[in-house]
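Have a look at the structure that comes next, please.
One protein chain omitted, others in place.
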Amino acid sequence: MKTKQQIDRTARDLDPEVHDSNFMGAKLKSERRYNTLFRDYDDPNKLREIAGNVKQHTLEHLDTYLEQAEESFKRNGAQVHYAIDDAAVNAQVLRIMNETGSQTMVKSKSMLTEEVHMLDYLEKNGKTVVETDLGEFILQIDGDHPSHIVTPIVHKNRRGIAKSFEREGLGDYNDDPETITRRARKHLRQKYIDAEVGLTGGNFVSAESGRIVLVTNEGNARFCMAANKIHIAVIGIEKLVPTDRDLGLFINLIGRSGTGQQVTVYNQFISGPKKDSQPHGPEQMHVIFVDNRRTEVLASDCREILRCIRCGACLNVCPIYRQSGGHAYRSVYPGPVGAVLSPLLAGNRFPELADLPKASSLCGACNEVCPVNIPIPDLLLRLRDKAKREGAKEAMKGTPNLGMWATLCSQPTMWKTALSMGHTMNYIPTEMIPHPSAKSWQGARKLPKFEGGEFRKWFKKRAK
Amino acid sequence: MSLLHTPPNRPAGKSIQLMSTCLCDAFYADVAQATVEVLEFLGCDIELPDGQTCCGQPAFNSGDWANSRKVVRHTAKVFAGDKPIVVPSGSCAAMIFHGAPLEFEKEADLPVIRALADRTWELLDFIVHGLGVTEWPGKFDAKITVHRSCHLRGTKSPEAMATLLDSIEGLQVEPIDETEQCCGFGGTFAVTFPNISNSMGTLKIEKLIACKPDIVAAADMGCMMHFGGMMEKQGLPQKRMHVAQILRDSLKNAGKI
Partner (left out) sequence: MSSDRETIFSAIRAALDPLPKRTAKPDWPTELVISNPSGTFDSLKAQFADRLAFASGRYYDSVPVLADFLKAEGSILGYCDPTLISLFEGIEGLEIDTDFDDSKINDYTFGITRATAGVAESGTIMLTDTDTSCRLGALAPWIHIAVLNEADIVPHFPAAIERFGDDPSIIFATGPSKTADVEGILIEGVHGPGIQIALVISK
């Protein structure tokens, strides 16, 4: 069907095989999430609500907690840096690599590094960077980008991956997922040993203790802190929580919400360089707190989105994401969370992504599954209003003008006249109505029969 | 809508105002009629404010809040007073008790809108939690499936709907898969994202008719206009009914009205 919206067009034109991978992957994770959470807790919604309030509280006292976190990290022997934007964080990482005479970096999964295009930047500056998360590694060799926050290659199938491995000299064509995994294990093992720097993100940071939490399944983040001597953690300033005890909420929620695991295989709590008694592990830990427009989001009326813990539950349950896949969102963060966060993080490029908040039927499933209870539909609506006020064209495409309608709805006499006149609609073939919305409606649906004013007539006449 | 919480302590007496909704006004007269018959059976005294038009939802969802507020202000004027306002549509009810206060956050007349919100009920929620009815003395021989409209999410309406339908003699309500999934209506979403909306509708219809029901029911004519319109275009035989119509017809079948 004809459409003016980019996300709708992408969904329409998506390769059916890719559609099915996205769809089934999302559906399965949603089902697992539900089964695990409701098996393990009588009232998971209570947890979601409190976790949301803990994050909201932290965000609304962020200056205090960030200062506390900085002191804690310093006390633990870590070095703390701040970066206002993409250029600043990339330059900071490069500086650390240069100052420590480092050439090679192994990195674990970090959406923030995607956001600031760190990989490209470091490679342009002559460094070698190796993604170690299996999915991210495959994306790196393919020059592709993640389509999902947690399962980055959900849009790919084994045959494509096997071809990429063959091309990269990782063995003859073999599309058995176990063989693919073993080959990556072998290949990356040497990279860990050779690299001087391990770079990670951070899922949570306890301000009280100066501990970053890394949540993974593969064990690659552990390996990014074993043989190498330098550890750099790049962390958005919104990742803070007040205390270690609060982490108990989040490690119980993130795995169950994201993949339906009771708990992810590895939860690492890293607060500084290795102990002297420990033969392996980084001797330096650098924490870089990154803003990159998060303070702008904090100042906006969509600040709740900063609670997000990147579990991907809202993507998995979202009927629009299931149809369009992640790449349709043309940004690092896809799905419902991305539809809010991406336009906000785009700064003055907001108009380019202003259609993202429109890609929702406002069904609220995202809010219902969110482990930190973000009222995503409300935020989407606020952004729709902002787009309309600012005249963002991408957002308005295909949306009927409702000015006349509003006037009609504010004038009862006109309204009733329109209702009685509407009956003529029943006598014309509705497929002929030239209005684009009517055409769009009738691509797949019949219009109901017009019965304007009949109820009111009946109500007045009825015998009581 | 965010995970909806209905306002606390809403007024609940039997003297009510009916918001019949623009869709019933224009297309689904019998749904509004059934609502009246059901409420009058329960002893309600119904006022139908004559100046009512639409709840403002189409513009609200489209992001045209300035125009939506215009309509909501009109609605607030028309529905003056302190009686409970009853709406036979989950999304219109949610528009008033959740959407309207959201778009009036920064407006001087927020208190007026808040007051409107705080006495608004979705029909089934009102019957069960407002009037305390937990058994429906009707009779209806049919196998049905029910679409749980998204704007009922987080409210007590789905539970109320189940309570009423389950107590109707002869009525067999079959569960469907993935109740949490949206049908793809979403107001203007259905015309701005026609391909995705259509795919969502197709999936929903598949689930709704999997057990070969006689009737597909819902408590929101917005959803029904969309997936019902699809079903009609595909020539599917299942009848579609608003829950209010089932309640009313079951009373007729039992000789109660």
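Order of writing sets the labels: A and B. Residues in every chain begin at 1.
To be clear about the criterion, a residue touches a chain if its C-beta (ideal position, glycine included) is under 8 Å from a C-beta of that chain, and two chains touch if they have at least 3 such contacts.
Because the structure is a prediction, the values reported are computed rather than measured.
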For the chain not depicted, the shown chains it touches: A
Chain not shown: contacting residue from A:Ala11, A:Val93, A:Leu134 or A:Val287: A:Leu134
Among A:Leu188, A:Val205 or A:Ala354, the residue in touch with the chain that has been omitted: A:Leu188
Residues of chain A in contact with the chain not shown: 21, 24-25, 28, 39-42, 46-47, 50, 53-54, 56-57, 60-63, 66-67, 76-77, 81-84, 88, 92, 132-135, 138, 151-154, 156-158, 161, 177-178, 180-182, 184-185, 188-189, 192-193, 209, 211, 217-220, 222-223, 225-227, 237, 242, 244-245, 247-249, 251-252, 259, 262-275, 277-281, 285, 289, 291, 295-296, 298-299, 303
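Definition applied: only the chains that are shown with their structure count from here on.
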Residues of chain A defined as touching chain B within the complex: 1-5, 7-9, 11-12, 301, 317, 319-320, 323-324, 357-365, 367-368, 373, 375-378, 381-389, 395, 397-400, 402-403, 405-410, 412, 415, 419, 422, 436-437, 440-441, 443-456, 458-459, 462, 464
Contact footprint of chain A on chain B as seen in their complex: 1-4, 20, 22, 24-30, 32-33, 36, 40, 48, 50-54, 56, 58-68, 70-71, 73-74, 78, 99, 102-103, 105, 150-151, 153-154, 180-182, 184-201, 203, 225-226, 228-230, 232-233
